[in-house]
Structures are given as C-alpha cells and as structure tokens.
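One chain of protein is taken out of this complex; the other chains stay put.
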Amino acid sequence: MILVVMISILLVAGFFCWLLAQWNVSMVKWISLSAVAIDFLLTCFILWQHSVTPLLNSPAWLVEYRADWIPSFGISFHLAADGLSLLLLLLCFFLGLLAVACSWNEIHQRTGFYYFNLLWTLAGIAGVFVALDLFLFYFFWEVMLVPMYFLIAIWGDNNRRYAAYKFFIFTQAGGLLMLLAILALYFIHGAQTGTYSYDYFSLLSTTLSPTASRWIMMGFLLAFVIKLPAVPFHNWLPDAHSEAPTAGSLILAGLLLKTGAYGIIRFVVPLFPQAAAAIAGWAMLFGVIGIVYGALMAFAQTDIKRLIAYTSVSHMGFVLLGIFSFREIALQGVVMQMITHGISTGALFLLAGMLKERLHTRDIAQMGGLWTSMPAMGGMALVFVMASLGLPLLGNFIGEFLVLLGAFPANGPLAIIATLGFVFSALYSLRLMQRVFLGPLTIETPLRDLNARELATMIALVISIVLLGIYPQPVLDLVRPTVMQLVEGASVATR
Amino acid sequence: MNNLIALIPAFPFLGFLLLFLIGRQLPKPFIAWIGAGTVCAAAVLVLLLGIQFLQAPPADGAYTQTLWQWLSTGHFSCAFRFRIDALSLVFVFVITFVGALIHLYSVAFMKEDRDYARFFASMNLFVFAMLVLVMADNLLLLYLGWEGVGLCSYLLIGFWYETPANCRAANKAFYITRIGDTAMAIGLFLLFKELGTLTIPDILNASPTHFQQGASNTTLIALLLLAGGMGKSAQLPLQTWLPDAMAGPSPVSALIHAATMVTAGVYLIARMHVVFQLSPLAMAATAVVGGLTLLVAGFSAMVQTDIKRILAYSTISQIGYMFLALGVGAWSAAIFHFFTHAFFKALLFLAAGVVIESLHHEHNIFRMGGLKNRLPLVFKTFLAGAAALAALPFVSSGFYSKDQILWYTWSAGGGSPVLWMLGISGALITAFYTARLVIVVFYGEMKTPVSTYPAKLMTVPLVILAVLSVVAGFVEWPHNILHLSLFSELVQKVLPATILRTGIPSEIVFQGIAILLTLTGIYSGYYLYYRNTHVIGQWQQKPAFVAVRNFFFSGWGFDRLYNTVFVKPFVWMTDLNKTDFFDQINKGLASGSRQLNRWFSYSQNGSLRWYVAGVLVGVLFILTLQLFV
Amino acid sequence: MDGTQFYGLLPFMLLAIASIVVILLIAFRQSHTVIQVVGFLMMCVVIAAMWYVRDRLPVVITPLFIVDGYAALFTGLIVFSVLIVGLLSYIYFEEREENPKEYYILLFLSTLGAAILTISRHFISFFIGLELLSVSLYALIAYLRTRNNAVEAGIKYLVLAAVTSGFLLFGMALIYMETGSMDFTVIAQKSDRWSSVPFITGIGLMVVAIGFKLALVPFHIWAADVYQGAPSPVTSFIATVSKIGVFSVLLRFGLSIQLQTNTTLLYVFSAIAIASMIAGNILALQQKNIKRLLAYSSIAHLGYLMVAFLPGDNAGVEAAVFYLLAYSITILAAFGIVTLLSSSNQDAEDLELYRGLFRSRPVMALVLTVAMLSLAGIPLTAGFIGKFMVLTTGVHVGLWLPVSVLVVTSVMGIYYYLRIITTLFTDAPAAVSTGKSLHPFFYMATYTTLVVLIVLLIVIGVFPNIVIENIRQFLRLG
Amino acid sequence: MPFNSQTVLIVAAILFALGLVGVLTRKNIIFILISVEIMLNAAGLAFVAAGMRWGQPDGQIMFLFVLAMAAAEVSVGLALVLQAHHQYRSLDIDQMKALKDEVPG
Partner (left out) sequence: MPVLFYIASVVAIISTLMVITRYQPIHALLYLVVSFLAMAMIFLSLGAPFVAILEIILYAGAIIVLLIFVVMMLNLGKDTALQERQWLQPKTWVGPSILCLVLLTELVILLFRSPEVPMQVKPVPMRAVSIALYKEYVIAVELAGFLLMAGIVGAAHISKHRKKHLHRFLQEEAKGPQRRAEKLTMIREKESTEAVLPAEKKPVKKT
C-alpha cells in the first residue's frame, strides 16, 4: 500500500500544482518539493524498517501491493519492491528533490504545468521501478513519456521540438515492440497454463521454445536498449538531453536511462534466461561499442550538454556489458553504475544548467577560465568530472570496476576493450574541465558563484557520490538477493 | 601503534577536507598551519612508528589496521585496510618526511599566490593519496591511491591554470599516466581472475603455488603491472609527460615529480615482486625498459636549457636505474636508490625553485650564472644534491645507491654485461650533465640580477635535505669496503635478497670503473663549460651536431611521434564524426517518410475523375487477387 | 409484427419519428433552439428506449432485422455520437447564414440509416440503411451550399458513393445469384459458398462500397476533401456515426458468413488494413489542415480497426467496439474544438490558428491535447486501451504482419499528433478571436460536454474494466 | 440459342463497365450523373436476373429499392448540379479542384 501512496502523492500533488499555479506560484514549488520529500522519507522509512531485520534473511520482496485492475484480461495492479527497486526509488526521489530545487528559479513560465509534468514524470518512473504486472509496467513506461515530452518541448532550448519528437518517437517505437512482446508472452503463457495473466511471477514460469523466446526477448530488449541507450539506438539522447531544461536533463540522464537498465535486469534476463544467454556475447559487444563510441563522440562535442549526454552513452555501455556477463560481481557493479551515474551525470547536468543560466550559452568554445570567477562551482565540477572518468574514491569507479571485474572472466577481450574506456573517459572529461574552467578567462562580465541553494544541492550530490565511493557495501547488500536470483537463473539456463 | 597507522593518512586528509571546504575563507597563516601542520604531524607519527618498528618489529612483519569493509560481493572482498611493513615503511617515511619539508618550504614559496588554499589542499590530498598507495593492503586500495596521486599531479601541474600550456601539460600527464593505469587495471582483473583475490599478502602467498614459472599468464600480468609502473614512473615509452609536468610550482615538482609519485611504479613492482620473479621475461623487460630509459633521458638532459627540465630528465633517468635494478632482481638496491634519490632530487628541485624565484622566474640556465656568491647557501645545498646525483664517490648518498645498482646489473641473477654497459654509460652522462648544470648556473658571470632572497622557511628544508643527501647513503656500504647493510636488512624482511651469479669478477673492478667514469663525466662538463667554452660554440656550427642536439632536446622526438601517430588521427577521426553518422540513418528515415508523404500527397489532387480511377484500381486489385490466389 | 418485435424496433421507430417531429416543428415555425432541444431530448429518449428494451433482446424481425445486444451496443454508440454532434451543430449553425432547421431532419435521417445498418441481417435492409445514410449525407455535406467548397465536396461524395453503391449492388447480385438468398444467415448456410468464385467476387465487389464508406485504402481518396469541405459537425458525423454503422454491418456480415475462413478474402482485408495504416499515417505526416489531418488519421484508425476485424472472433468484436467507442469520443472531442474555434465565416482548419492556444484557451488546448494523445494511443487515455485490445486480438491469432505494420505506423503517427500538440503549446498570440458570446448557455454546455468527454476518455483509459464488462454483457445478450 | 444466368450477368457487367467508362471520361457533371444511372441500372438488371434464376420476387423488390435510391440520388445530384452551375458558371468537373492536398515542398 505504501507504494501506491507514494505514487499517488506525486500524481495528486502534480494536479494541485497545476491548479494552484493561478493563485500562488511559490506555493506550487513548496508543494512539489514537499511531495517529493515525503516520498523520499517514505522510501528511507521502508529501508530503515528492513535494516532492523537483517536483509539477507528477509524475503526478496520487501513491500508488496496487489489489486485487480482489469480482471477480464488478467491485468492486476501489482506493485512490489525488492532491494533493487527500493534503491532506484531512493535515487528517483533524491534526484527528484534536486530537480525541483534546480527548477526553483529557472522556470518562470507556466510554473504550475511545469511542476505537474515534473511530478508526473517522477510518478511514472517510480511506477516503472515497482510495477510487477507487465501491463502495468508498460503503462507506467509510457506514462512517463508524455510529461517528459512536455518538459522538453515547452521549456527546452531552441531546437526543443525536434528533440522532443525524436525522444518520443524513439522511445515509443521501442515501447510498442515491447507491448507486442508482452502480448505474445501473455498468450503463450495463457495457452500453456490456461490462466491468462500479465503477472510477473506467473509469467516467470512460462516455458518457451527457443525461437519464440528469442523473438519475444528481442522485443523487450529493443525497448530497453533504446531507453538505455545502446549504440546504435542512442541518437535521441544527445538531442533530448541538450535541449531539455536542467531538471529535464537531470531526470533523463539520472532516471530515465535507468529504467532501461532496470527493465533488462528485471524482465529480460529472468524471463528469457536461455535466449539472453544466447545473445550475451552480442549484447556485451554492443555494450563495449557503446562505451568506446560514446566516449569518442563525447570528445568531439562542443556543446556542453551534448558532451555530457554522450558520456551517458559511454557509461551505459558498462551496464549492458555487466548485465550480460551474468556474474554476481558484474551485476552488483551494474547496480552501482546505475546509481552513481544517475548522481554524477545528474550533477554535471545541473552544473551545465547553472552555466547556461549565467552565460546563456552551451558552447564550450565560449567558456574558459571560469574557475577564477567561480571557484566553488569549479571545485564541484572537478569532483563530478573526476567521477565520470572513474576516479576511485568516487562512486562511479566502484560500478565500473565491479562490472569489468565481473565481465573479465565472461569475456576477456571485450572487457579489455571496455577498460580502454578509462582512457577515453579521461580524454573527454579533462577536455570538458579544461575548456570550461581552466585556461585564460574569456568572459568579462562578473559571474556569480554558487548561491546557497545551488551549493546545498551540489553538496548533497558530492556527499552521496563520495559515500558511495568509500562505503558502497549497504547498496551491495541491499541488491544481493535480487542479483543472486538473477545469477542462479542464468546459470541454470546456461547449464 | 597498530591502531594508529590509519592516522598517518588521516591527518593530511583532514587537512585536505578543511582546506577544500572552507579554505577560501581562511587567512593565509591558518592555511599554512593546516596544510603544513597536518603533514608534519603525519611525519612525526611515522617517525614514532618507525622507531617502534625497528626496535620491536611486529610478529608478522607488518602493522595492519582495518577501517571498514569496502566492498564485498560474491567472492570478491576488499577492505579499507592499511598495512605497514618494511617496504611501506621506507616509502611512508620518505613521503611524510620529505613531504613535510616540502610543505614547510611551500609555506614561504607560495606566499604570494592567490590560490594558497587550493595549493595546500591539493598537496595534502596528494600526500594522503600517496600514503594510501603505499600503505594499501590490497591492490584496489592501492589503485585508489594510484589514481588519487594522478589526480593531484594533474591538479598541481595545472595549478596556474590561466596559462593554456600548463593545462595542456596537466592533461598530457593525466592522459599518459591513465594509459598505464588502464593497463594496470587490466592486470588487476587478470590477477583476480587467476587468484580470486586482490589482497596483497594473499597474492604474494598464493602466486608461487598458483602460477608456474614463466607461464604466459604470469608474464602477462607482470607486464601489465609493469606498464602501469611505466606510466606513473615516466619510463619509456610513456615518459613524455614528465618534462612537461615541470609547469607546476617547484615544490610540486620536488614532491610529486621527483621524490614520491613517480617512484610509485618502483613501489608497485617491488610490492608485486613475487609475480615478477615468476616471470623472467617480465623481469628482463623491466630491466631493459629501465636501462633504455636512463640512457634516453640522460641524453636529453645533456642538452636541455631549462633548469627544471634538466632535473626532470634526470629524474626519468634515475628512475630508469631503479627499474634496471628491479629488473635484474636487485630489489633492495632499487629501493635504496629510491631512498637516496628522494632526498637529493627533492633538494635539487627546491633549490632550483629558489634560484628561479630569485631570478624573476627565469628558467633558462644560460641566462643564469655566477650565483655561487650571490646565493651561497643555495649553492652549497645544490652542490650537495648535485654531487649525489652525479654519484660523487664516497661523499654522496647517490654514490652508494648507484654503485650498488651498477654492481648488481652485472652480477645479480638477472644481470648481464649489456645492462651493465647501459648503466655505466648512464653514470657517465649523469655526471656530465650534473657538472654542466652546476657550472652554468653557479659559475661564470652573472647574467640576470638576483631580485629576491629566499626566506628562512625555504632554506631550512634545503639544509636538512642537503645533509640527508650526504649522509643517507651511509646506512648501506659496499660489501668490500665496510660491511654495513642496515637498509637492505630492513628491506629484505619483505623483499628477497639479491642472488648473485657465480663466477663474477671482483666488485672492486666495477667500483673503479664507475668512479673513473663519474669523474670523467664531471671533468668533461667542467672542461666544456668552464675551461674551454668555445668548444661548444665550435660544435654548434656543425649541422650534424645541431641536429643531434635538437633531437635530444626534443626528447628523442617522442612528442612529435605521438602527435602524428595518435593524437592527430584521433582528433581528426572524432571531429569527422562529430555529428554522429548514426544520426544520418534517422535523418534518412525521417526525410524518407517526408518524401513518401509528398508522393502520396500527389494522389490527393482534387480531381474527381482521378478519385474514381483510384476506386477502380482498388477493384482491379481485389479481382486480380482473386484471379491469381 | 407482434409485441416483442415492436419493442425491439422501438428505438429505431423513435429515431424515425425524431425526423418527422423536426419537420413538424419547422412547419410550426419553431426556432432553432427549440428544434435543438427537442432533438436532443428525442435522442435521449432513443437511448432510454434502448435501455428499456434491453432485457427483451434478441428480437428477430424476419427477414430484414435482428435487434440483439450487438446491435444495441452499436446503436447506442451511434446515438451517443449524434447527441454530441447535435450539440456541436447548434453553435456551429446558429451563426451561419443557412437556415439550420432542415439540417436536423437530415441528421436524424442519416442517423436512422446508420442505426438500420446495425440491425441489418439482409441485403435489402443493408442497402436501404446504407443509402439512407448516404443520401442524407450528400445533402449534409453540401449543407452550407454557398461556401467552403461545400458543393465540390458534395458532388465528389455523391458521385463516388453512387459508383461504389453500384459495385455494392453488383456484388450483392452476384451473391444472390449464387446462393438464392439475401439473408445473411441463409447465405451462411450454403456450405459450398467458398468454392463458388462468383460468390467471392461478389463479396470482393461489396468490399468496394464498404471500403469507401470506411475510407479504407484504396477507396480513401475522397476522405480528406470531404472532411475539409463539409461543415465541422457533419465531418465529425462522417468520422463517427457513418463509420460505426458501416463497420457494424461489415462485422455482422463477416461474422455470420465466417468471412475470415476464406484465405483470399483474408488476404484482401489484410492488404486493405495494411495499406490503410500506412497510407493514412504517411498522408497525415505534414498536413497543415487539421480537418484533412483528422481525415487521414481516421483512415489509419480504420486500418487499425480492421486488424480487430481480421480474426473474426469474439475478442475481435469486443476490441472493435471498444476501439470505436474510444475513437468516437476522441474524434468528437477534437471536432468539438474545431467547431468551437470556427468563426462564422471560416472553419478553424488551419493548424496555424491553433498556435498558442494553451495560452489563450487552456481548457480547449487541454481537451485537444488529450484527444490527440488518445488518438496516438498513449496510456491514461481510452485510445491506448483500444489499441492495446486490437493488438491483443491480432497477436492472439498470430497476425504478425498487420500487427507489426500497426506498431510501425503508430510510431509514425505519433509525429503528427505531437505536431498538433506542440503547435498548441507554441508561444504565439492566438489568431483566433471569434468573440462569440451570443449563447453562453450553449457554449457552456458544449464546453462542459467536451470536458466530460475528455474525463470519460481518461476514466475509460484508467478503468477500462467497467466498459469491457458491459460490452461483454451486451454481446452475451444475443 | 439458350441463355443462362452468366449471359445476363455479362450483359449487366458490360453495361456496368460502360457506365464506369462514362464516369471516368466525361467532363460534364450531368454526363457523370447519367453514367452513374447506367451503372445502377446495370446492377438492377443483375438483381432481376438473379431473382429470376431462383424464381423469387426478391430480385425485383431489390430493383425497386434501387430505383428509389436512384431517384433520391438524382434529385440531390441535380440540386447540386444547379448549385454548382450557379457558383462555377460551368459544369466542368475539372474546375472543382479546390479541395486537395498542397504538396509540401
């Protein structure tokens, strides 16, 4: 029930924001902030509740809620959260808080509708992370698109419409293929057992012929790799990220991409272990291509948000590589990578947004030497640039290292090429740092350094990324049951 | 004491945190206190620890302290655990002690700088990272320190970031070391795949049973670790970053690019000696890399004109000696050379810093000269350092360490006459360029007036280091002269003793040759730059000489080579695909749809007759289908 | 005709009476408002009657009609749509030069035609219903005879409808020639029907007329022109009522003769469905006239609907009914906005007129946005559930090609729906300033209706179960 | 020379096709309407023939309805013709092309 409450708080608050914006704009901000904050606290509460009892002994699914929705099709309103889901929920609400905070002064037009969209996007994402009915999952999967589309198309930059179309059409294409796959699975399962159901647990027991399994899995996988995104389906990302408002980029990079990874972990591998094992090599290859290609593209960019966007492509390559190595270590690394990438890239987008707010440009050729006027921002940027190039002590390193460590036994050559990503990530990261903050000062007008709100946001992010870097164990423990199940499933399949 | 070793890195880290968070608000004396004080505190701790270690060695040869479980997943487990054994102790001592001196020096040296806090924050972070590197109990933690020092090096090389060249140098340093780091990371993965652990004692224990002597995977791991070391220690072919790294402030060069960080590679190889020993090929490679590097860098050092670049090339060369020693199996000799080198090279850099500071930031040695009388203290200390660098017999620490290495390159298990030849010619070159440096800078006529004189806080560290440069070598004497081997006894608690080949000529012969060549080198420097300076001028008329000089001057053309082979194609390639050719596919789809739309729109031309024809075509389609299906 | 039959036909009689009542009202020179209100009430009475006779179903009136749950569903849908169309008509016609009164006669007559189609089980009733629908539509399309190219649209529609009716008749004649009966059930009993080539040819020729009415490719070319030329309420009528009626008779005919068991015909229908989905969506891509755009979109949507027709099973019928329901609500809402924005001398067709609507008229923009999202099949709207159900039926019987085309073309379709939505949100002073404030009550009523429609869309989208259960219940009746 | 059902259908088909040719080739709306009448008439013929084949009156009844429909159709059609003539001063169908897609550039 608590999960339902969480999602509905966001939805209802979103509505209120829209309606109340006519009267009082600042109240809207507070409403949305408190709605996300309540959700954040609720998630913390659940986690705290379960940390009282040792996690390893408790059942995998910590919270569950189930109700009939469309019984005529066997569709139920089934929400449940295990460690992975809770973790991602935590990330979702954490970044949600930051998104609300960073929009505080950025958005002046249609504020109510803006926060409506923001909250509904968050609700959709939260729903994706906890939905255990495939239809419901698809439902949330699509629900988060529309508000996100609005966020880009209304409050975005100059080329926002193109970006918004592209984003929507790409993800929708994947989504519909997934819907087809879901339906196929539903009917195969129904024909086998006689009960037609979209429930995750019932569908888990479906036995599929190799061919059917391959096709159905491809439907799922395609939707997820588009969202992830893996090369060559990544083209929506640079456009969407660079044109979206700051909070939009933050949510896109920090959360939306994670839904793709989450989908692979939650659905593709458990539902189709054999088929997943069969294409593991290819998937890892695409992961590695993504790592290298994204890094090369990032290096070439001159638009700061585009650059950061391509780093996401590179980082998400690790996710693909890790998942399909089917090793516990690698999967733990994937989870770490998801969380830390959300934080670090989100932070970079926040910084890019702040730069844009001050300089009114995203072109790094017009920046330079900003450290002199904004040392605090420079320091923060340094932390996250270092995080994105995988410096130990910061969270991202743990993720990438574990992924590679786990992937190495699975496929040595690919893991080695992926490790070369370290070099490339250094190339683009330092280039970013140098072009923006170092070098001679090019901008004469005095620039304001971070204000208290911005500083608080950034410090929260720094603390979390460092904490994840030096003490990631709670995260690892939390997702261990999920990961173990996955690994066992995969090992049974490959045997 | 066991529970206090974590305090050693904790102090500098605390300093870093304070300075990073609130440094900009603090007055400069406060910053100085925090920055230098924390490192000094660490040094004191280390001294206490060292004394205890020597007096009552711990049972298992090491102090360990576990802070918390870092990572534990599957069968991979890693903790924040520090471990100090004899090898670490040497490094920790050098880092904290030399580090403390350099911090003190910096308090005065950086006084005028705007970013005082940032400087000390980075320096403290560096000390912390370096300590983590050498105190790490497992390779992951070591890697953390390893990357951490890389970061600090980057930050400090580019400390004066307004100058684009400095930033480029910083980036270059980071990129090139990152290549090595990546190789090392791959090595770690391979090691974990083989042994299932990254904890150093476990690796050392398990390796001999798990790996076979000379097996390919062992060699691979060792070579990858070597590559890591090569990057960080600026060995061939990854040496090009270090000369450029001199863009940073002199204390930085002294601490990071001479005394400590660049020797991390030596530490890593020494730490992983078991793995290396199992692979003769890797050992040979290490030796060859070291030998070649020391020559290549030495030749470059001979013709440089920038005082810091000379020292930088000499650093590369000296680390080459250490690698050479490691490669032939002279473990303790390598560490011993590190030990002495840290003092005299730090001294040289600090003194050079004073010289530069005094001469309006003049770097070119040929615009210096005659400083002997103007800066006597600096001259004396510099001379002490230079003597050690040139390995002046008996009165310098450098002599003892280098002599040992030269002897072992011939006589140790992995040694060979060829390697010895490399080493001995390096000794000649070293002596020559050291002499050239001292003579050109301190003798002759004065070309630039001295503007400022060093503060007390700067000279005191110089003096201490000068003393150490002389006396540090006395802890270890050649066997045939005085049987004193305090240092190698200490280090050999961890590292294996050097095994000598049989049937080696007497050591005295080698010592003689070495001394002779050193003196020859010094004399030729003296001859060419003091006695007969016109000889050089005559040579400079000859194109061949100029060409060779320019070749050496440019560091054997490595920069240009890398630029044409790697950098330019890379930039060209990425720039070519800046718009992402995958996007063309999507654009093609979109414009294809638009074109289709255009074609279809032609059918909607408003003519009723055409519409009826459309219906007719539909009917024909249906009927034809029935005809043929 | 006995009592049961009387009750069965009661709603249809009431529909017929409605048009006569309007004639009488005109004869007594009553005002537009009175006619409108009375017409509205009559339609409500029809729905009430349908509900009232629900328990007596199914009723068979040999040989022409059968009033069963299926017919009740479709008739209900038709009358519901007409209710909304009538409401839209008031504000549209009140301000125009034409005398709007005859309009209602024609409207109710064509509604009667569509309703007759839903209960037809015989070629004669099929034909009469279809022609009643068409002939009234000719006049309705050209109703504003002096402007908006109404005559052109009327002539185009008339000629094409007549030509295709010719094909229909010829096809029917062939079938009759082969089977000796025009009754669907009797035809179905001819066991050798599939071996008779003229029989299949006859169905093929009938498809021409049905395809024409449903605007399926390749009989679709008229759609955009007529949608554009006709008055907006009439356009919405064509888009909903006429299609519901024709589709219902197609479905009934198909189901009763088990059309789907014949491979050739299945090929024909699949090809038509696929071509419609592709052509409709492609044609709409860059269209700047919103009425034309909706015409193309309706071509595509009928293509989707054909996917539900292809399996020929119960699930398909359910899906089709649901889809038509969602589609009608959506289209009516969309045309409602077009009508509201139309000035007295120009229909609001140009997409440019909609720029910045979100600023100037947020409620309208919202309604249109939700309608577009529903057409695009985005969750939270009924359109999504409809598309989902259609996909479900398609996947269930393994119609992979049509289903994949459906998916691919829906993705394509998103582009132009989003284009409209984006236009609404673009910052620009809204060019539409009609300043109509003559009939606040009817405006408010229309507004309210549109909002209710949208709420309905969302409610059905989120809780489709109620609707689905009801559909099933009705289908179980007969 | 006996005749069978197919013969009649073929005559109907020929007339039908002729009507279609008329619709397709003529420019004048009146001619188009006439051609449509021919087509409907042809279809009616087919119905009557079919009814005759089975000896049923249904075919003829259908013909009646076709007739009714044709009458209604022609009346509305001619009204449109009148209106068109007033507006366009011509009955040229090719002048009625205002409703069409503007092909995007």
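For clarity, chains are labelled A, B, C and D in written order, and residue numbers in each chain start from 1.
Heads up, the rule we're going with is that a contact is a pair of C-beta atoms (placed from the backbone, for glycine too) under 8 Å apart; a residue touches a chain by one contact, two chains touch by 3 or more.
What you see is a predicted model; the values in this text were computed from it and never measured.
Trainee: When the whole complex is taken into account, which chains on show are touched by the absent chain?
Mentor: B, C, D
Trainee: Give the residue, chosen from C:143, C:176 or C:474, that touches the chain omitted from the document.
Mentor: C:143
Trainee: Looking at C:21, C:114 or C:135, which residue reaches the missing chain?
Mentor: C:135
Trainee: Just checking the interface: what residues of chain B touch the absent partner chain?
Mentor: Contact residues on chain B toward the absent chain are 609, 613, 616-617, 619-620, 623-624, 626-627.
Trainee: Give me the chain C residues in contact with the hidden chain, please.
Mentor: Touch set of chain C with respect to the missing chain: 9, 16, 19, 61-65, 96-97, 99, 102, 105-106, 109-110, 112, 116, 124-125, 128-129, 131-132, 135-136, 138-140, 142-143, 145-147, 154, 174, 178, 196-198, 201, 343-346, 431-433, 435.
Trainee: Since one chain isn't shown, list which residues of chain D touch it in the complete complex.
Mentor: 1-11, 13-15, 17-22, 24-28, 30-31, 33-35, 37-38, 41, 45, 48-49, 51-53, 55-61, 63-65, 67-76, 78-83, 85-89, 91-92, 95, 98
Simple rule for what comes next: only the chains that are shown with their structure count from here on.
Trainee: Which chain pair shares more contacting C-beta pairs: B-D, or A-C?
Mentor: The comparison resolves to A-C.
Trainee: At what distance in angstrom does the C-alpha mean of chain D lie from that of chain B?
Mentor: 95
Trainee: Just curious, how far off is chain C from chain A if you go by their C-alpha centres, in Å?
Mentor: Going by mean C-alpha positions, chain A sits 43 Å from chain C.
Trainee: Quick check on chain A: which residues sit in contact with 2+ other chains?
Mentor: none
Trainee: Residues of chain C touching 2+ other chains?
Mentor: 155-156, 159, 163, 224-225, 283, 286, 415
Trainee: Tell me, which parts of chain B touch chain D in their complex?
Mentor: 594, 597-598, 601-602, 604-609, 612-613, 616
Trainee: Could you pull out which chain C residues touch chain B in their complex?
Mentor: Interface residues on chain C, with respect to chain B: 155-156, 159-160, 163-164, 167, 197, 200-201, 204-205, 207-208, 211-212, 217-219, 221-222, 224-225, 263-264, 267-268, 271, 279, 282-283, 285-286, 412, 415.
Trainee: Touching residues of chain A toward chain B in the complex: what are they?
Mentor: Residue list for chain A touching chain B: 166, 231-232, 234-235, 238, 296-297, 299-302, 327-329, 332, 369, 371-372, 375-376, 379, 382, 386, 391-393, 397-398, 401-402, 404-406, 408-409, 412, 415-416, 419-420, 422-423, 426-427, 430-431, 434, 437-441, 470-473, 476, 480.
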